[in-house]
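As you look at this complex, bear in mind that one protein chain is not there, while each of the others sits in place.
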Amino acid sequence: MNDKLLKLSETQCPVDELLRYVRSHRCLDCGKCVFGYEGAAQLELTLTDITMKKSRSTDLAQLTKVCRYMREQSLCDDGVELGDTALAVFEQYGDEFAAHVAKKGCKAGVCKSFVTYHILADRCVGCGDCVDECEDDAILGKKKFIHVIDQDECTQCGKCLSACEEDAIVKAGAVKPRCPAKPIPCKR
Amino acid sequence: MKKMEADVIVVAAGLSGMAAACAAGEAGAKTLVFEKANTTGGAANMAMGPLGVGSRIQRESMVSITPGEAFRKHMFFTHYKVDARLVRDYYFKSGDTIDWLERMGVEFAGVQRAFSAPEATRPYSDGEFTWHVVKPEGGGIPGPRAATAMMKKMTEYAMEQGVEFCLETPVKKLIKEDGAVVGVIAVDAQGDEIEARAPSVIIATGGFGANPEMIKEYCGFEYGKTINNFAVPGMVGDGLKMAWEVGAAKTPIIMEIMYQLPDNLNHFYIEGAFRQPCLWVNRNGQRFMPEDQIGNTTFTGNALAAQPGKIGFAIFDARLLKRYKKKGPDIVSHVHPHDLYDHFEEQWERDLAAGYEPICQADTIEELAEKAGIDVEGLKAQVEEYNEMCEAGYDEVFEKERHYMEPIAKAPFYCCRQTVGAYGSLGGIKINHKMEVLDEEAHVIPGLYAVGTDACSIYGDTYPFTLPGNTMGFCVNSGRIAGENAAAKVAEF
Partner (left out) sequence: MVKLTIDGQAVEAREGQSVLHAALDGGIYIPHLCDHPDLEAKGGCRLCSVTVNGGQIPVPACTTIVEEGMVVDSRSESAEAVRRTSMELMLATHPADCTGCPKYGKCELQSIYQYMGVNGQDWRQKSRPVPTDEKNPLISHLFTRCIRCGRCIRACQDKRGVKVLEYIRDSSGVHAGVPEGKSLADAGCRFCGACIEVCPTGSIMDAVGIMGKHQSYADDVVPCRAECPAHIDIPAYIRAVREGRPGDAHAIIREKVPFPLVLGHICNHLCETGCKRTELNDPMGIRNLKRFAVEHDTEQAWKSKGFQKPRTDKRVAVIGSGPCGLTAAYYLNKLGHDVTVLEKRPQLGGPMTSGIPGYRLPLEGVMEEIRYIIDSGVKYEVNREVDNAAALRADYDAVLVAVGVSKGRKLPLPGAELPQVHTAMDVLADSRAEADLSCLGQTVCVIGAGSVGYDVARSLVRSGMTVNLACIEQADKILADKDDQEEGAQEGVNLFPGRSFEEIEAADGKVTGLRVHTVLSSTYDRATGKVTEVAEEGSQMVIPCDSVVFATGQHTGLQDYADFGIELNSRGYPVMDGFKTSEDGIFAAGDAITGISFVIKAIQQGREVTAEIDRYLGGDGQIDEALVERAANPYIGQAEGFAALPRVEQELRDASERTADNMDVYHTYTCEQAQCESSRCLQCDLRLQFQRVKLWNEYGGDNG
């Protein structure tokens, strides 16, 4: 079993960390047994969906089921180890997984789909630096107007965050700051 | 030559043949089934379930449609150009047939409609709740192949009734003596001929979906070029040919149309990704239907077949792709994987590099048109007009639903050529409502029955998608009726 996955820091998301572990696991390169290979594939696909806010309510139950079979029915120790590790991570970080599946949020702020970016109205000076940086044309507004991020267009790349010298752009999880819906003239 | 004898011979063990065998066997007839493949079920192994009207399941699900209403709806859809008596007997049998299947141990997950029409067309094109989808063993969500569980139950039931199966033993021809069909010549796996005799022979070979020559000759499509249909190996028109050989009358034959990419199995993400209400044009660059209808695969297939060269093109731009990736597809198909757009780019790059023919990508509309083989000026004018209508928020041409009016403006542009597909062929052997085969003079050829898609000419020119499960519905009911009639004939002697 991989113990490192049970000692994660505040800035590490257990769903994301487990997904990384699965993606680099030998089981995905082998294919000689159904539970090792297809089990790892289901872990990868499902965990990916969970990190992208696309989970189904049955996901944890299904993953638990397949991991138990990996532990019990894999052809070699690799599959057993992966099933074991995943089950231990589910148990230790059950709340975090539940929060992801319920689409409530990613506590560590790692899973991009759970994060939104916002421009705080009281700090924005309408300089337009963020607009220049945004590759997706997701920031609305012109000079001297408070800029607004179009959440439909935003891909959560985070580039605007470092472009803003006023620290007006913030990352938000479950709790979002109040922002104008359309650009309005700056007060400052 | 090996000789066999029976009361009823069934040619092929797909759904219609199995229904005939179960019905004949349960009525006490000594029944012999010949099948080319080494499994039973035929094309039904890929399907999900049959139509039924008036079943127990429908009553308990508060589905109120009656056989009489289904009959009227069917006849309206086909403009009364088909055999009303045959259609009537089929629908009036279909509810009881679902109950019959349940008695064999088949479990249904429920009754559904296959196609839910967009708002504007709902009054006349919404599907009825007639599709009885088979429940997978041990529960779970039904999907493609669900009906295979039904085929297993039917196979077991037939075996219990003493039906004998000759697998990997195709029938080569019918034996006709004194104007009546009295048996068949088959060839077993070792290549040895078998002469099997019976007073009734039921043809159930499933049409000619895997026979490009016959598709060309009878339906006018060129396989791989103007049609990419399902081609279940072995469905090469055996039954039609052997029936015609003994004098059966021919009926018009149609392909059961939908639309599909070539080699779609290896390009599944591409196929699914373009089944969206984006911009659809023909070879001249002109739109040809309200794209909100492309979820109706039957009508879209028909529309494609009516275009120059029998092809169309679906086009979206970088902005739309981003939207699909982020919010998922506008139209969700129950066939394609849920994570279409997560894997889209990987497959797109690979297919572009490999030169997968139907697709192309370009940074300008001109270049796209050139690469795709669309009239350049035509497409430019169409895109301009379309984008203006998007700006205005209203489709003046086809009144496509407003929320699908998204401009094609941001490069790169993606295009995928769309071709007609089909589930197989329908019709060919003329029958009456007892499933007896008729000759050119409309006289019964004694001893010969035809069922399933070999004899399904009750749809006119288009599959009646508003009564879903219809192909399997006709197969199982025509088979059952023929099996009962053939067995009753034995009892008379």
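For clarity, chains are labelled A and B in written order, and residue numbers in each chain start from 1.
Here is the rule we use: a residue touches a chain if its C-beta (ideal position, glycine included) is under 8 Å from a C-beta of that chain, and two chains touch if they have at least 3 such contacts.
Keep in mind it's a predicted model, so treat the numbers as computed, not measured.
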Omitted chain's touching partners, listed by label: A, B
Option touching the unshown chain, where B:218, B:269 or B:299 are the choices: B:269
Option from B:43, B:372 or B:431 whose C-beta touches the chain left out: B:43
Residue touching the undisplayed chain, where the options are B:167, B:185 or B:331: B:167
Residue among B:84, B:104 or B:159 that touches the chain left out of view: B:159
Chain not shown: contacting residue from B:120, B:354 or B:392: B:354
For chain A, residues in touch with the removed chain: 28-35, 37-39, 41-42, 45-46, 49, 58, 62, 65-66, 69, 72-73, 75
Contacts of chain B with the absent chain, listed as residue ranges: 36-43, 45-46, 136-138, 140-146, 148-149, 151-152, 155-156, 159-160, 165, 167, 187, 189-191, 230-234, 263-269, 335, 337-339, 343, 346-347, 350, 354, 423
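The working rule: only the chains that are shown with their structure count from here on.
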Whole-Å gap between the CA centroids of chain A and chain B: 42
For the chain A and chain B complex, residues of the former touching the latter: 45, 48-49, 52, 54, 136, 152-153, 155
Residue ranges of chain B touching chain A (in the complex, touch as defined): 322-323, 326-327, 339, 342
